[in-house]
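Only one protein chain is missing from this complex, and each of the others stays in its spot.
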Amino acid sequence: MIETLSNIKHKDSPNFFLIAGPCAIESEDMALRIAERVITITDKLEIPYIFKGSFKKANRSRIDSFTGIGDEKALKIIQKIGETFDVPTTTDIHEPFHAEMAAAYVDVLQIPAFLVRQTDLVVAAAQTGKHVTLKKGQFLSPEAMKFPVEKVTDSGNSNVAIIERGTMLGYGDLVVDYRGIPVMQNYAPVILDITHSLQQPNQASGVTGGKPELIETIAKAGIAVGADGLFIETHPDPKNAKSDGANMLQLDLLEGLLTKLVRVRQAIL
Amino acid sequence: MIETLSNIKHKDSPNFFLIAGPCAIESEDMALRIAERVITITDKLEIPYIFKGSFKKANRSRIDSFTGIGDEKALKIIQKIGETFDVPTTTDIHEPFHAEMAAAYVDVLQIPAFLVRQTDLVVAAAQTGKHVTLKKGQFLSPEAMKFPVEKVTDSGNSNVAIIERGTMLGYGDLVVDYRGIPVMQNYAPVILDITHSLQQPNQASGVTGGKPELIETIAKAGIAVGADGLFIETHPDPKNAKSDGANMLQLDLLEGLLTKLVRVRQAIL
Amino acid sequence: MIETLSNIKHKDSPNFFLIAGPCAIESEDMALRIAERVITITDKLEIPYIFKGSFKKANRSRIDSFTGIGDEKALKIIQKIGETFDVPTTTDIHEPFHAEMAAAYVDVLQIPAFLVRQTDLVVAAAQTGKHVTLKKGQFLSPEAMKFPVEKVTDSGNSNVAIIERGTMLGYGDLVVDYRGIPVMQNYAPVILDITHSLQQPNQASGVTGGKPELIETIAKAGIAVGADGLFIETHPDPKNAKSDGANMLQLDLLEGLLTKLVRVRQAIL
Partner (left out) sequence: MIETLSNIKHKDSPNFFLIAGPCAIESEDMALRIAERVITITDKLEIPYIFKGSFKKANRSRIDSFTGIGDEKALKIIQKIGETFDVPTTTDIHEPFHAEMAAAYVDVLQIPAFLVRQTDLVVAAAQTGKHVTLKKGQFLSPEAMKFPVEKVTDSGNSNVAIIERGTMLGYGDLVVDYRGIPVMQNYAPVILDITHSLQQPNQASGVTGGKPELIETIAKAGIAVGADGLFIETHPDPKNAKSDGANMLQLDLLEGLLTKLVRVRQAIL
C-alpha cells in the first residue's frame, strides 16, 4: 500500500509501516503533540508513518458518549498535521457522503469494521481515488474480506489494505486469529490494529472495556507472522481520553514498543 | 409495539404478530401476490400483520449481487401494498437520509443488524416519529441492545422493538440464543427473525448459505419462550428469488407453519 | 429409549420423559425426599421418570471442591431409591471400570460431556447392556454426536440417548443450539439438560456460575422443538447444595415448571 503514498517517509525501509494517532481528534494542540512525538520516534526507527485521527465517533454504544468536536473542525486539524509534518493522514468515514468530504483533507480513507459490508460506502471511498483501508468486521472470516477488497478494486482503485481488529469470541471478547493474516494477504496488505483487537465489547455499562497490558503480546505476534503494518491508537493520557481510553497505548510507551517490534521484524526478513 | 399502529388488524388477538414479505421488492406483481396470500392466512388465524419488503439491499457480500429495482420505485410498491390491503408496512434503511425518505411510504423503519450501532441512523429513524425496529447485531449481546433502544427513546420515540436474528458462532454459523428474548423484553418487545437466524454467513462463494429445513424448529422455540412477534421472509419460489433465497420460506408452507405456531402460543398464555 | 426400560411408569403417555434428582448424592435422607416429591409430581402429570444422582463428582474445577460421600455408599442410596419407589435410576461414570461397578446398582449409565470422546469409557458402558446416555460435549457439533452413538450401537447396545447441555460461546458462556435437537434425533432420542445448559463456566473463582432464572425459558424452547426428554437437577435448597447450586431448580418450583411444559408438549403433538 505505502509504495503509492507520495508523502510517506522511509518507504524503502524493510520495516512494517505504522498508522497511529489518537482515537478521536480532541483538540489541535493535542493532535499536534501526538503527531510530533510519533514522528520523532518513527524517524529514528525508520518506520513509514501515517497519522490517524477520527473526526467523528459514529457508532458509540451509548447516545451520551463523546462523538467529536465538529466534523470540519476535526478534519482541518488532521489536514494541518499532514501539512505541518509532511506526513500522510487517515480518518474513518461512516456514510457515503463522508467519502468526498474527508478526501479533501486526508490521504487514506478508513472503512469501519461494522460498515465494511456497506457497498455504497466502500464504493464511495474507492471512487475518491484515495487509498482505502477496510477494517475486517468482527463478524467476518478472513476469507470473506476478499469481497470488500474486490468492491474497491472493481471501482478502479487498487490502493487498498485490510485492517485486522479481532473476531467475536462469545459476547464479551475479541480474539485475533493470526491465521487470517496470511490468508488476507492474498487479497491486500494487512495491518494489525493492536488497539481495538484488545477490546472487550458488550460490557454491561455500555462502555467497551479492554486489556491494554496485552498490547505488546498481540503486536509481537502480528509482526512475527508478517503483518505489513500496525495500527495503534495512542494518547499522552489514555485514562482521560474522550474515547477508547481502555485500550489506547500511553504515548510514553510507544518508542519502547516499536523498538522491540522492529527487532522481531528483522528476525523474519 | 402493535398497540400504537393504527392500521393493524387483530390487535386484540392474543397471538404473536407477524412481519412478513419478500426479502427484496422484485416487482409490484410479485409483492401484491405475496401480500394477498399472507393476509388471507393471517386473517384466518387472527394474527396481526405488517408487510415487509426491502427497497434496497445495501450490504451484500459481493458487488455483483442484486441490490434492487430502484429506491423510489420499490418504496412506492410497498406503499401501494399498504393502501391496497390496509395493512401497515415496513422497510429497512441504511443511511440517515433514508429515514425521512422511507418514512413517507411506510409505517415502520427497520435498522439492519450491522448498522444498529450507528447513532445517526438510529436517531434519524426515531425522529421521523415512525415505529422503529432494531435488529440485534450478530456481534452484540442481548444486554447490549439496551443502548440502541435508548437511542430511540431518548429521541422522544417510544415505539421501538428489537428483532433477534442470531449471534455469531465461529465464522460460518449463527445461533439463536433464546435466553436473550426475555432479557431484551426488559427493554422493548422482541421479534424473532426466523429467516436470517438460519443464515450460514462467510461462505467461500460470497453467497450466504442457510438451513431452511430448520425454520419450524427455531420458530417453535421462539414462540414457546414468549417472543412478541415473528419476522419471516417468504417467496412463492425461494430458489429463484433475487436475494436470500437460501432461507426464505416457501409461501405455500406459511399457513401450515403459522397454524402450528398459534397452537404453541396458546399453550403458553 | 424409555420403551425398553422395564420399570418405568407412564410409558404410554405422550409426554416427554424426565431424568431428575440432585446433582450429587449428599445423603440417603435427602435423596429419598427429592425422589418422593418428584414421583408425586410425575405421577400426577403422567410423566415417565428416571431418578438421577451422581455418586462422584470427578471433574470439579478445584481440588478442594466436594466430590462425594463415598462411591459405594452413594451407589447403594441410588439403588435404594430405585427399589423403594420402583423407578429406574441413572448415574454418571468417569472411568471404564466404573461401568460394571455402577451397572450393579442403576439402570442407565450416563457419560459426561467432557468424556464423550473416550472410546474405552463409552464401550465399557455399552457392554454392560444397560441403557446409555451420552452428554454432548460442549466442544462438539450436533453432527459429531453420531460417532459416540455408533460406539454404543457397534458394541451391540441399541439403548442409547443423547443429552444436550449447551455449546461453548466464548470462554465464559454456554448456549443451547436448538437446531441440534432434530439433527441429533437422527441418531438417537434427545434429552435437554436444562441445568448444565445454563452454566457459566470458567469463572475466575473456579466455581461455575449460572443463570437459574432462565430455566423455564430454555426448557420451553426444548419441549417446543420436540425434545424426547428433560434432564433437571433439583434440590430443596439449591443455595446450600454441595455442588452445582448455581443452576439447580428449587424443588418447590418443579411442579409449576412441568405443568407448563406439559402444555407446550401437547401443543406440538
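Lettered A, B and C in written order, each chain numbered from 1.
We take it that a residue touches a chain if its C-beta (ideal position, glycine included) is under 8 Å from a C-beta of that chain, and two chains touch if they have at least 3 such contacts.
The model shown is predicted, which means the values in this text are computed figures rather than measured ones.
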| item | value |
| --- | --- |
| Touching the absent chain when the full complex is considered, from C:Asp43, C:Glu72, C:Asp86 or C:Asp154 | C:Asp154 |
| Touching the absent chain when the full complex is considered, from C:Ala99, C:Met168 or C:Ile191 | C:Met168 |
| Options A:Ala24, A:Val108 or A:Val176, residue touching the unrepresented chain | A:Val176 |
| Touching residue (missing chain; options C:Thr84, C:Gln118 or C:Ser158) | C:Gln118 |
| Hidden partner interface residues of chain B, rising order | 168-173 |
| In chain C, positions touching the absent partner | 58-63, 67, 94-96, 114-115, 117-120, 123, 137-141, 143-144, 146-147, 150-151, 154, 167-168, 171-172, 201-202, 204, 206 |
| Contacts of chain A with the absent chain, listed as residue ranges | 167, 169, 175-179, 181-182, 198, 211, 214, 217-218, 220-226, 260, 263-264, 266-268 |
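Criterion: only the chains that are shown with their structure count from here on.
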| item | value |
| --- | --- |
| Degree value of the rotation bringing chain A onto chain C, based on Cα positions, nearest 5 | 180 |
| Inter-chain centre distance, chain B versus chain C - centres from mean C-alpha coordinates, in Å | 37 |
| Inter-centroid spacing, chain C versus chain A (mean Cα positions, whole Å) | 49 |
| Separation of mean Cα positions, chain B and chain A [Å, integer] | 34 |
| Touching two or more other chains - residues of chain C | 169 |
